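Of the protein chains in this complex, one is absent; all others appear in place.
Presenting chain A:
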Amino acid sequence: MADTAVKNQDVTPQVTGEAKPANALDARLAALSLPEGGFTAAARADALARLRDMGLPAPRDEYWRYTDPKPFNAPEAAPLALGDDLGDSPLFGDLDRLKLVFVDGVFDAEASDDVALEGVEIDVLSVADRQAAHWAGDLYGALEASGQKPVKRPFAALNTVVARDGVLIRVTATPAKPVHVIHRRGSADADTYWHHVVRIEEGAELTLLETGMSGARSNGALEVDLQKGAKFNYITSKRAVHETVGLSHIFARVDAEAQLKSFTLSVNGRVMRHEGVIDIVGDDAFAHIAAAVLGDGDIGPFHHDDTVFITHAAERCESRQVFKKVLKNGAEGVFQGKILVKPGAQKTDGYQISQALLLDERSQFLAKPELEIYADDVKCSHGSTTGALDEEALFYLRSRGIPHERAIIFLVLSFLADALAEVEDDELRDQINDRLEAWLTDRAGK
């Protein structure tokens, strides 16, 4: 991996007119009922205008070259029967946390805990949006809008337009326990949207967990604003029914001395795409975004895309992108990651690594790492590797009597360890590790 300091031309993708399916967008919108919104009304109207301007993505758009947007462009979600396995993930199940349950993207008050938690103010969007004013009004759709440059993200704008529910969390102090958003499926043909807004006030800290099964098709967004010295730990585990197609977005604004840590675990999904857009706007802040992905094409076609854009606009900030994908039986992984260092963002420390472990020759990984640097006193590095299991290590483990399948599990966990290390809390990390191990054990030899 080489330290690189390069100046690139602006690479804003150009959407050509002929590829822009204008009618497709109309058809897409016609199939939806668009909420008017209360405090979000103006933001929704703006987002709709942005969306009409952008159109839906086409495969020739630079950031949609490796993931076919078709399932997300289609007016209707392909129905997906509700299986037997509708229970919540065991992950974080025994933690003391505040539970908020969403069924097909709609808040379920009865299944949720009472939202009283010292240090935080929690509302749900569907209720709050009956009012004309709310603290989240400054943020709803605002971070998404600023995240549209220089790369267009039409589905994020669509989310701002369509989402009726989500959680709005204002953190004023550090609560005693994490907030846990749990998604459940309610109907076979659900096309689900949710939009969370989080503001962490100066010096406050929040851990937000998000797990569960989304609908047949899902589109989630989180906008998070970290004020000076704020800390935000965001840990998500996407437990999709395999045939699910889903998009998720995180838009973060990180002010001075604030710390963002995001970790995503994904184990299933026909087509899944996670977009992370992080703007570091204050000095001495850091943002770490990491993911562990396990794809087994034998369960069904598997395609997983992580698209990340981190902008440094302040001095002495650190960013890390750690993305690890384990792919087998024809699974496909995509990573598109960028570090943009703006003029004046001196002493930036940017690091990006994307790696795939291919367990067979049919699986593939496509990576597009990018650096764009306009400051001269920075340290940025990026690396991307695609490899097979380390035969030497495999033999070492087997020579100690560890059976072949078990040895592979060890090496897969070993491969993922750097990404998991981004989960700060020991207990949470151990739980995720156990979950991974259970999944790998279940899929061993298949």
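Everything below uses one rule, namely that a contact is a pair of C-beta atoms (placed from the backbone, for glycine too) under 8 Å apart; a residue touches a chain by one contact, two chains touch by 3 or more; residues count from 1.
One rule holds in what follows: contacts and distances are computed from a predicted model.
The protein name that UniProt records for the chain not on display, among "Electron transfer flavoprotein subunit alpha", "Fe-S cluster assembly ATPase SufC", "L-glutamate gamma-semialdehyde dehydrogenase" or "Cu-processing system permease protein", is "Fe-S cluster assembly ATPase SufC". Among A:65, A:368, A:398 or A:443, the one in contact with the hidden chain is A:398.
By the touch definition given at the top, chain A reaches the unshown chain through residues 390-393, 395-404, 406-407, 410-411, 413-418, 420.
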